[in-house]
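A single protein chain has been omitted from the complex, and every remaining protein chain is retained in its original position.
Going in written order, the chains are labelled A and B, and every chain counts its residues from 1.
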Amino acid sequence: MFGYGWLVLISPLLGFLSLSCFGKRIPRSIAGYVACATVGLSFFISLILLVHLSVLEPENRVGGVQAMYTWIDSGQFQLDFAILIDPLSVFMFLIVTGVGFFIHVYSLGYMEHDPEFKRFFAYLNLFIFSMCVLVSAADFFFLIVGWALVGLASYLLIGFWRDKPSAVLAARKAFVMNVIGDVGMLIAAFMILETFGSLSYQKVFESAPGMFLANDINVILITLFLLVGAFAKSAQLPLHTWLPDAMEGPTPVSALIHAATMVTAGVYLVARCHTLFELAPFTMYVIATVGIITATFAGTIAMVQTDIKRVIAYSTMSQLGYMFLAVGLGMFSFGMFHLMTHAFFKALLFLGAGSVIHSMNDEQDIRKMGGLAKAMPITYITFLIGSLALAGFPLTSGFFSKEAIIMASYHSAMGNIAFWALAIFTAGMTAFYSFRLFFTVFQGDSRTPDAHPHESPITMTGPLMILAFFALTAGVLGHWVDGFLSPVFGGHAEHYEDGFLETIAVLVGFGGILTAGLLYMVPSDRVAQLREVLAPIHDILFHKYYVDEIYDFLIVKPVKAISVFLEDMGEKKGVDFAVDQVGVQVREVSKYVSIWQSGRIRDYALNMVAGMALVLIFVAFL
Amino acid sequence: MLIDLGWFSFDLFKVTYDGVVLAIGGTAVLAALGVVLCSSPIYSALYLIGHMICLALLFLMYGAEFIAAVQLIVYAGAVMILFLFIIALLGGKKESQSFDFHKFMAFSFIGTVLAELALSTRVGPTQPITGIFDEKMIANVGSAKAIGLELFSKHLIPFELASILLLVAGVGIICLAKFAYKPVRRRSN
Partner (left out) sequence: MGQEFILLVSATIFCIGAFGFMVRKNPLIMFMSVELMLNSVNFLLIGYSHILKSLDGQVFALMIMAVAAAEVVVGLAIILTIFRTRHDLNVDHLDSLKG
C-alpha cells in the first residue's frame, strides 16, 4: 500500500549516481538544480505519505513493511530488502528531506564560488539517501548499513576541502569515532540475532515483551551496546569530541548533518527500539543521566568559545542531551518533537552563521565581528528568531518542546530533582550563550573596519526566512506530533502541567538573556574583568575540559606505538621475512639438488638402474 | 639311455645334455665378465665375439637352429666386424681403472637387481602359451621353414616394419657420414 515510499530513497540515490558519473559533463547550474530537484521530489513524496497516514485512524496507522526483494532465506533466518513505512519513519523522512531541501537551495548560493561545486551536491544527495535508508530500514541489518553510509557521507563532507589539513584530520576523527559506534551496534545486532533469531524489527519487537522480564541482563546488554552506537553518532559523552572538529566542513554540511539530521540518528534509534529500552529501565536511566550531563557539560563549554560555528556545535550537543533526557525518561514523542523543533532552529542558526561567514570573507572568529545588524537585516532578524527559539523564549517552538522536557524531568516516573535542576541550569546557560553570540556578532560597531559585509543572495536568505517561520510557529504542533506518533509508541505521552515550574523556567531564560545583554550588548570592560577573576575556570572551559588531550594521551599514543612496533616486528621481520624465505630457501635447496644433474651418461644410467631396483622391490615384494 | 647303478639311476643323454648346457652357459657368463672388465677395447670385442658364439651354441642346444645361424652370421659376423673396424679407427687405449664411489654404487644396485631377479625365479610357473611346435614337429618341417611359416603369416606386420627400420637406419648412416665432413658454421658473435 505504501510501495511508492521507495521513491523517497531512490530519488536522492539516482541524484548521487548521476552527479558522480556525469557530473563533469553537465554545467554547474544544472548539477545544482538536479540535486535540489531529487531532494525536493523526496520531500514531496514524504508529504504524500504523511497525508496518506494521517487520514487513517490511529489503530490502523501502523504503516507496513515494503519489501522489494528477498535477499537471504536460509532455514530460520530471512532478510529482505525492505523499508518500513510507519509514522515514525515518515516523520523522520519529512524532517530529513524538508530541511535537506532547504539546505540544498542554500548551498546553491553558499558554494557558488567553490570549484568543487558538483562534488558537493553529489555528496549531499548521498547523505540524504543514506539518512533515509537509516530511518526507514525495516530491520537491524539495514539500519547498520544506513548507519555506516551516513558515517561515510559525514566523512566525505567534513573533509570536503581536501587541501585543508585540519579538515582532513577532523574527518578522520569523526569517522573513527563513528566506527566505534558501529562496532557497538554490530555487537548489539549479533546479540539480537542470537536472542531473537531474526533481525527484523517486527519480529524482534513483537516477541521481546514476551521473552524477557524487566531488567533482564540480556536486554540490558543489548541496549547498552545499541547505546554505544547512539552516543557515538549523537556526540554524547564520552564519544563527543568529533562534533566540534566537524565544523571544519562547509557550513551547509554543519547545518544538515551536524544539527538537524545525522546527529539525531541516536535519538531515532532509541525511539525506534523503545520496546527494548522499555524492558531495560536501567539503560533508560543511563540514557537520561548521560544526556543531561552532556547537556550541562556542553553548555558550560559553549559559554566561552570564540568561533561562531563551535558555539552552535556545542549548543547542538547540549540540545541532543535534552532529547536523550526526554527519551530516557520514556517521553519518546516529546523527544521527537524537540528533535523537530531543534532541526528547524538549529539549521536556521547554522545557515545564518554561514551567511555571516560568507559575507565576512570566511572569517569565523566572533571577536572580529560586530555591527552586522545594519548590513545584513534579513540574517539579523532570522538569527534573532533562531536564538530566541534556542533559548526557549515563550511562544517560540523551542519553548514548547523544552518546556515539555523540563516538566517531565521532574514529574515523570524516573524524574527527580537533580535532573530538573541541571535542566534548568542548562536552560539558563543556553539562553546566555546564544545571546552572547547574537550580541557579539550583530550589535555594536564592527570590530574589523576593513570588512564590507553585505546581505546574502536570495538562495541563501530564502531558506533562512522559511526556517525562521517554522521556528516560530512549529510550537503548536506538539499535540499533533504526539497523536501522530502514538501508534508507534503505544499511547500518548503524559503532558504535565505545573505552573510553578513553568514560571521558574521562563524566568531563568529571561535571566540568561539579560545577563548576556548586560555583558555584551554594549562594549565594556566587564567581560575582561570577569575573565580575569574566573581565569582558571575559563581556562578549563576554553580547552573543553582537556578531553581531547586526555584521549590523545590515553588512547591515541599507545595505539600508534603498538602499530609502529607491529609494522616493524610483524610485517618486516615476520610476514615479509617468511614469504621471502620461501623463495630463498627453494633457491638454496635447488643449488644442492642441481649437483645431481651432472650431464654424464653414466650417472644417468646409474639413476635408471637405481629406479629399476626400487620398482622391482615394489613389484616383487609389495 | 638309462643307466642304473642300483642306488643312483640317471639318464645318460639327459645328464650329458644338461652338463653341456651348463658348461656353455657358464662360459657365456665368463665371457660377459671379460667384456666388461677388460681394459683394452680390442680384448673386450674379442670376448664379446666369444660370448656370442657361446650363445649361438646354446640356441642350438635349445633347438633353434635357424636363429643360431642368424646369430652367427649377423651378430657375430657383421655387427662385431663393424665394432672392430670402429675400434681400429678410433684407437683403443687402455683406460685406467679406479675404484670410486660411482663403482661402488653401481655394484650395489646391480647386486640388488640380480638378487631380485634371482628371487623371481621362485615366483612360480608362468602362464603357458599353448603352442604346437615341439621338437618333433620342428624336426619334421625344418627349423627355417617353421620360422618362415610363422613369420610370414602371424607376424607379417612386424617383419615389414623391421625392414622399414633397417631402411631408415641405412639412410641415417649415409646422412651422418656425408655431413660429418661439413664444417660447423659458427655464429657471427
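The criterion applied here is as follows: a contact is a pair of C-beta atoms (placed from the backbone, for glycine too) under 8 Å apart; a residue touches a chain by one contact, two chains touch by 3 or more.
Predicted, not measured: the structure shown is a model, and the values here were computed from it.
Q: Of A:Ser29, A:Thr503 or A:Gln597, which one is in contact with the hidden chain?
A: Counting the whole complex, the residue in contact with the absent chain is A:Gln597.
Q: Can you list, in ascending order, the chain A residues touching the missing chain?
A: Listed in rising order, the touching residues are 594, 597-602, 605-606, 609.
Q: Counting contacts across the full complex, list the positions on chain B that touch the omitted chain.
A: So the residues of chain B touching the missing chain come out as 18, 21-22, 25, 28-29, 32-33, 35-36, 38, 41, 44-45, 48, 51-52, 55, 58-59, 62-64, 66-67, 70-71, 74-75, 78-79, 82-83, 86-87, 89-93, 95, 102-103, 106-107, 109-110, 113-114, 117-118, 120-121, 128-134, 146-147, 150-151, 154-155, 158-159, 162, 165-166, 168-170, 172-173, 176-177, 180.
Note that only the chains that are shown with their structure count from here on.
Q: How many angstrom lie between the centres of chain A and chain B, each centre taken as the mean Cα position?
A: 97
Q: Of all residues in chain A, which touch chain B in the complex?
A: Those residues of chain A that touch chain B are 602-603, 606, 609-610, 612-613, 616-617, 620.
Q: In their shared complex, at which residues does chain B touch chain A?
A: Listed in rising order, the residues are 102, 105-106, 109-110, 112-113, 116-117, 119-120, 123.
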